[in-house]
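Next up is a structure, given as structure tokens.
Note that one protein chain is taken out, while the other chains of the complex remain in position.
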Amino acid sequence: MKIPVSYSFRNLWTRRLTTVFTASGMALVVFVFASILMLSEGLKKTLVETGSYDNVVVIRKSAGSEVQSGIERFPASLVETQPEIAMGPDGQRLVAKELVVLINLQKRGGSKPGQVVIRGITGNSLILRPQVRLIKGRLPRPGSSELMAGMSIAKRFQGAGFGETLRFSMRDWKIVGVFDAGNSGFTSEIWGDVDQLMQSFRRPVYSSILFQLRTSSEFAKVKARIENDPRLTLEAKRETKYYADQSEMMAKFLRILGMSLTVIFSFGAVIGAMITMYASVSNRTAEIGTLRALGFQRRNILYSFIIEAMLLGVTGGCTGLFFASFLQLFTISTLNFQTFSELAFSFTLTFEIVYKSILFSLIMGLVGGVLPAVRAARMNIVEALREG
Amino acid sequence: MESKKPLVILRDVCKTYQRGSQTIPVLQDINLEIPEGEFLALMGPSGSGKSTLLNLIAGIDKTDCGTITIGGVDITTLSETELAHWRGLHVGFIFQFYNLIPVLTAYENIELPLLLSALSKKERRQHVEMALQMVSLTDRSDHFPSQLSGGQQQRVAIARAVVTDPTILVADEPTGDLDRASAAEILDLMERLNTQLGKTVIMVTHDPRAAEKARVIRNLDKGYLNVHHQAAL
Partner (left out) sequence: MSIIKLLYRNTLRHKLRTFLTILGLTIAILAFGLLRTVVSAWYAGVEASSASRLITRNAISLVFTLPASYKEKIRQIEGVETVSWGNWFGGIYIDEKNFFANFAVDPKTYLKLYPEFILTPEEKLAFFRDRKGAVAGRKVAERFHWKIGDIITLRGTIFPGNWDFVLRGIYRGRYPATDETQFFFNWEYLNESMKKISPRRADQIGFYIEGLKDPDRAAEVAAAIDASFKNSIMETLTETEKAFQLGFVSMTEAIVIAIRLVSFVVIIIIMAVVANTMAMSARERTGEYAVFKTLGFGKWHIAGLIFGESFFITMTGCALGILTTFPAAKAFGDAMSAFLPIFHVSRQTIYLDVVAAVIVAVVAAIIPTYRSVNIRIAEGLRKIT
């Protein structure tokens, strides 16, 4: 760099107010950009943690999700006999027939409703889901009207906290435990004994069957057998894929909305940068003439101004990223469009997002600064000196 | 008077300007030889083309006809890139309004032309300090232009002009913006650069006091260089 970078930096510093205005605009854009990426990442993380690769979820064909699905006892028992199912430590088959329904609960601190997943489980369900840990109280006793609530639900819904009671289907259900399932969707569920729940909801059918593969590669075989059996109208997916599909719509919606917003905003920020840089160039016309007279080449001038614009961008980018990182303190809870159930996830900042944001801000600076830089470089020496 | 070898040779140089549809001739049939170590003043009324002539010699403007040879190099044949490179090595500029970079200190302003060379930081420091000494501003090397008086700024500009040890020094109204005392200081400095260091100085001015310092005065009128020389006293 023939012309020192400190020259560009100092010029930005000299016209502080303008620099602050312009960089703030870019900071806001990067903030929005980063927060969208962080939201998508948070959503993805929630799903990746929900489900194990070697678990298989079986639901009724075309049902879309557990809530819409119904599996009668007979087909359920057929699934239970599949040879590819792994064996547990006590010699039992690691398969769980579960019920999944939604109930309306009121949020705490207001009367806004939310639809929460209630999952009827069996003893195997916990073995199949190692990411679930009991953090308070105990497991519900089989055959009782007891429930345990996911941490997210216990915190945010009335009656779902430890020791509290929920009333539905004409019965009182006591919350005897609270569990944490990390970032997975299970943290937004309430679990209870499947037989008790089926009885009280008067639903004599299961929603889904979950089992663990004894050998991961046998998935294709057991999937084919289940799906091709004419007695069963079922479909099987790996648990991880099942949950990823569940929020495809949400993720897509967030992506479309988010990206279109970012594009529009970045136009605004780039225009702001352009205006600032053009003014910068026109204020330093005499300087540019002097530098050229001293022997600096056109491209030296070009690079110097482009660097100035990119510095502007990076400043805005770092500021925006800094503020965006605070979003990690917040949790978003909303309705998942596909499953109609409550979904809670948080903003997650990854290294990839950091460098993408910085890169984005550099590009914004570049795009905003290139035309003014070209104008500076193309100036005629004599005219530039005269204007000064 | 022994005539030294001509350093700058202009042959049949002309320059015109376009103003809308009109073509205005600014310089016509310029033939000039400047020997090495000369101190030349170019004078004339406003619009006579003296600044234009200076710009052509300094290589910041292109002729429309004719050749300009400086130190054996015909600069009218150089490409823009080559010309810029040539300027950095061979020309020292002194402007009426100093044209210092406001965000750089005096030291850094003087160092600027050296950044185009391959000198190391240490070597650059030596040159800059020498130049500062020459203009007696060593104690103000870390001041910004806004912290210096007009005369001091022009001295920094002169230091910048000589730091690369250029072939020619061109000055466009160097005392135009200065009070009498500062102007005298600057002119003395320029005279010393010419007599003690043998620098070839070409100065455009309308100030008769400045012209007195020069050894040769040429007049321009309506784009023509007057035939007869006027030797200063």
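A few comments on the model shown:
Order as written gives the chain letters A and B; numbering starts at 1 within each chain.
To be clear about the criterion, a residue touches a chain if its C-beta (ideal position, glycine included) is under 8 Å from a C-beta of that chain, and two chains touch if they have at least 3 such contacts.
Being a predicted model, the structure only gives us computed values, none of them experimental.
Although it is not drawn, the missing chain touches A when the whole complex is taken into account. Listed residues A:64, A:83 or A:163: the one in touch with the omitted chain is A:64. Checked against the full complex, the one of A:25, A:120 or A:150 touching the unshown chain is A:25. Residues of chain A in contact with the chain left out of this view: 17-18, 21-22, 24-25, 28-29, 32, 60-64, 67-68, 101-104, 112-115, 168-170, 201-202, 204, 233, 253, 256-257, 260-261, 264-265, 267-269, 271-272, 274-276, 278-279, 332-335, 337, 340, 342.
The working rule: only the chains that are shown with their structure count from here on.
Rounded to a whole number, the gap between the C-alpha centres of chain A and chain B is 65 angstrom.
Listed in rising order, the residues of chain A touching chain B in the complex are 2-4, 7, 10-11, 13-14, 286-287, 289-298, 381-382, 385, 388. If you check the complex, the residues on chain B that touch chain A are 55, 58, 60-61, 80-81, 84-89, 91, 93, 95, 97, 99, 101-104, 112-113, 115-116, 160.
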